[in-house]
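Questions regarding the structure given below will be posed in turn.
Every protein chain except one is present and positioned as in the full complex.
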Amino acid sequence: MRRVKYFPEVMEIEAYVYTAGPVGTKWLEALKSGRLTAAYCPRCGRLYMPPKMYCPHDFQEVTELREVAPLGVVETYTVIHRDFYGEPLKEPRVLAFIKFPGVEGGLIHYVKTDRPRVGMKVRPRWRAERRGLVTDIEYFEEA
Amino acid sequence: MRVGIAGVGWFGFQPEVVDYSFREMMFKAAQRAYEDAGGLDPRRDVDAFISCQEDFWEGISIADEFAPDPVGGAMKAVYTVTGDGLQCVGQAYMMIKSGLFDVVVVESHGKPSDVVTLNEVMFTATDPVSLRPLGLENVHALAALEARAYMARYGVEEEHLEAVVEKAHKAGVKNPRAAYASPGRSRASTPTVVDPLKEADIAKFVDAAAVVVLASDRVVRDFTDAPVWVDGVWWSTEISTLEYHDWAFPHHAREAADGAYIQAKIADPAKEVGFAEVDNRYSFKELQHIEALRLAPRGQAKELLADGAFCPGGRLPVNLSGGALAEGVPFEVHGLARLSYAVAVMRGDFKAEVDRRDVAVVHSWRGVPTTTSVVAVLRL
Amino acid sequence: MTGPTKPINPRGTKYDRVEFPVFEFPVIGKARYNYTTGEALGRFLAGLKEGKILGTYCNKCGRVFVPPRMYCSYCFREVDGWVEARDEGVVITAVMSYISATRARLERPVAVGVIKLDVPGYQFDDHFFPGLMHYICGASEDDVKSMRIFGARVKARWKPPEQRTGSITDIECFEVAGP
Partner (left out) sequence: MTSRNINFKHRVAVVSAGMTLFRSKMLETPQELAWLAARQALDEAGLTLKDIDCVVIGSAPDAFDGVHMKGEYLAEGAGGIHKPTIRVYVGGATGVFVPIAAWWHVASGLCKKVLVVAEEKMSHAAKPHPQYVFRYIWDPIVEKPLNPNLIWIFAMEMHRYMYKCGVKKEDIALVSVKNKRNACGHPSAQLCMPNITVDDVLKSEVLVWPVQLLDISPTSDGAVALVLASEEEARRITDTPVWIKGVGWTLDTTHWTNRDLAYPEYVRRAAEMAYRMAGIDNPRKQIDVAEPYDPFDYKELHHMEGLGLARKCEAPVLTREGVTQRDGDLPINPSGGLLGVGNPIAAAGLMKVAEIFWQVRGEAGARQVKKPVYTGLAQAWGDLMQAGTVIVMGI
């Protein structure tokens, strides 16, 4: 008995437009002007990144951002050799979780280095023209 | 009041189930579960049905629309939880304990072979502001970040991952459901994908459906004379934002385990638990989850595993089924895959080298980029 | 009744146009699927390609399932076999659409409805019946608005065999039969 075995389809729209919320939008605007900031929780005094309008620890409202020195430390990293489907990347990329002194959380981002190691000091490499996105930092490089 | 498992049924566990749509797979699994539950009739004997699935896995928005018919739940109390199958078992446990329901059917299905752009779909689970703009070519990289953090903090080496992979494939050979069990292939011979994880460290995906019938102790014996009791089931979400979570240790697994142990009155899991089925969709996760479930002190799972404590025939066998590394990851069915294997071992359906089959702990994790685990404690 | 109206001071920041940094995430090419049709819909689609509307039936409760499935949802058992429905039937409900899927206005409105299909040897009430949603052609806006369309007999207008691909769109529409 003949059968049409497969039926290709999609679940796609053209594009999502994500807003970042009151605090997140200020964070993106700071990135656009080449500055790294973190949210400051007035109740517990913690700085944390990426910022949200609430503190993840005590669920209080957060409105203030404070500038953070653009010097981070690699807490963990991976070298991506192959994509999800097994194809080797043209050139391996280093993805790292970068912490900033005195700031909880941090940034997951690319690091341009051929000697990645835990504890390595890194600084952001800003793109020339920026649009207010995490990728306004092209990558981090050894400081 | 105790909650017992009256019947278990599964279907698929093949890299690609070609001849059955997901609805037909659900029907097959349900048929087998109801047969296992002494010929239960879903149209008469069941109070509620729960389905565990996610829209983007199905490729259908509001995919819960398709839950009722294949399990016999049309015009009945059916609902969907977007979570792991074990979370559905957790809901059934609460529903029965509330006194309003006696028999609850839990279903879950997953057809990864239907998803063409799996990396992009999984990547859509990341935070749209802080992570999505990076456009990762391989979401497994997020797990690799956890692997290195864990290995760095607890001195875990590549050889320990080799031991986990080897144990999984050796055990998997005896598991009729383990499509990917391949003991001959050494981990070292596979290419590095996202350092430190090699191809063999990352479980592949598998199409599957599973159904579990749970019943209160008042009625469970109407369906089976060998119920397996669910004496504890708890789950925990650590945080949503990956950047805030502990990269080196799965606290969500520890919190879920502690909750389930309290319910099941287990004081010292390492002694009281007979065997365990835990998530090992990445090899290092088996070590992390053994420690999180208090089956080994933190950082020492690697030594105990090397001594054979967790191998079949060992002091506390972990993943007699070979786990996800041998069976594959069936999306949200993963928790029910672990549970159904444990139940089969406890009831003696699958011959397994384990001394004590009376108490088992089952764990599941929802994979990257989540920090959610579920743990259930089963007793004969 | 004392006290202020609840909820007190509900919050949220409304905006009309995007005049601040946002992340636009193109989705095209990122959520692609290749559905396994399985036994029931696999043969249904193959049948459409041959100009046939196939269904399955359950002897225990006498129901006929179009679109077909391998299980009877009412008796929870395997269906007993396949049956060919006629490609004609009766309009159960119909509407006139003036907008497309993206909500843009259509030049010409299009009638859409649910058609209860005839199956030789079977009778169905309005409570459970084999039926498909499809376009309806040959019906005026007034036929729909006056509800004359309800109960009208319709017959499938098939695409020429060489244009059929094994899809519900192998039927162009169900045409209202002449007076």
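When the chains are written out, they are named A, B and C in that same order, and each has its own residue count from 1.
Following the convention adopted for this analysis, a contact is a pair of C-beta atoms (placed from the backbone, for glycine too) under 8 Å apart; a residue touches a chain by one contact, two chains touch by 3 or more.
Because the structure is predicted, anything quoted here is derived from the model rather than measured.
Peer 1: Name every shown chain in contact with the chain that has been left out of the document.
Peer 2: The undisplayed chain, in the complete complex, is in contact with A, B, C.
Peer 1: Out of B:Val121, B:Leu304 or B:Val343, which residue would touch the omitted chain in the full complex?
Peer 2: B:Val121
Peer 1: Spell out, residue by residue, where the missing chain touches chain C.
Peer 2: Residue positions of chain C that touch the missing chain: 1, 3-16, 20, 24-25, 27, 33, 35, 37, 41, 44-45, 65-67, 69, 73, 92-103, 109, 112-114, 126-135, 141, 144-145, 147, 150, 167-169.
Peer 1: Since one chain has been left out of the picture, which residues of chain B touch it in the full complex?
Peer 2: Given the touch definition above, chain B has residues 47, 54-56, 59-62, 64-69, 73-83, 87, 90-91, 93-102, 121-122, 124-125, 127-129, 234-241, 251-252, 255-256, 259, 263, 366, 369-372 touching the missing chain.
Peer 1: If you put the missing chain back, which residues of chain A would it touch?
Peer 2: Counting over the whole complex, chain A touches the hidden chain at residues 7, 9, 11, 13-22, 24-25, 52-54, 56, 58-59, 61.
One rule holds for everything that comes next: only the chains that are shown with their structure count from here on.
Peer 1: Tell me which chain's centre, taken as the mean of its C-alpha atoms, is farthest from chain B.
Peer 2: Most remote chain from chain B, centroid-wise, comes out as C.
Peer 1: Just curious, how far off is chain B from chain A if you go by their C-alpha centres, in Å?
Peer 2: About 30 Å, centre to centre.
Peer 1: So how far apart, in whole Å, are chain A and chain C when each is placed at the average of its C-alpha atoms?
Peer 2: Each chain reduced to its C-alpha mean, chain A and chain C end up 43 Å apart.
Peer 1: Mind pulling the chain C residues that touch 2 or more other chains?
Peer 2: Within chain C, residues 23, 25, 29-37, 39, 41-42 contact more than one other chain.
Peer 1: Pull out every residue in chain A that's touching 2 or more other chains.
Peer 2: Where chain A meets two or more other chains at a single residue, that happens at 5, 8-11, 16, 18, 20, 28, 133.
Peer 1: Give every residue of chain A touching chain B within the complex, in rising order.
Peer 2: Against chain B, chain A makes touches at 5, 8-11, 16, 18, 20, 24, 28, 48-50, 52, 56, 75-86, 88-89, 93, 95-97, 104-110, 118, 133-135.
Peer 1: Applying the document's contact rule, which stretches of chain C touch chain B when the two form their complex?
Peer 2: Against chain B, the touching part of chain C is residues 23, 25, 29-42, 69-71, 73-76.
Peer 1: Provide the residue numbers of chain B that touch chain C in the complex, in ascending order.
Peer 2: Residue list for chain B touching chain C: 17-24, 27, 30, 34, 41-43, 56, 59, 68-70, 72, 74, 111, 113-117, 120-121, 124, 128-129, 132-133.
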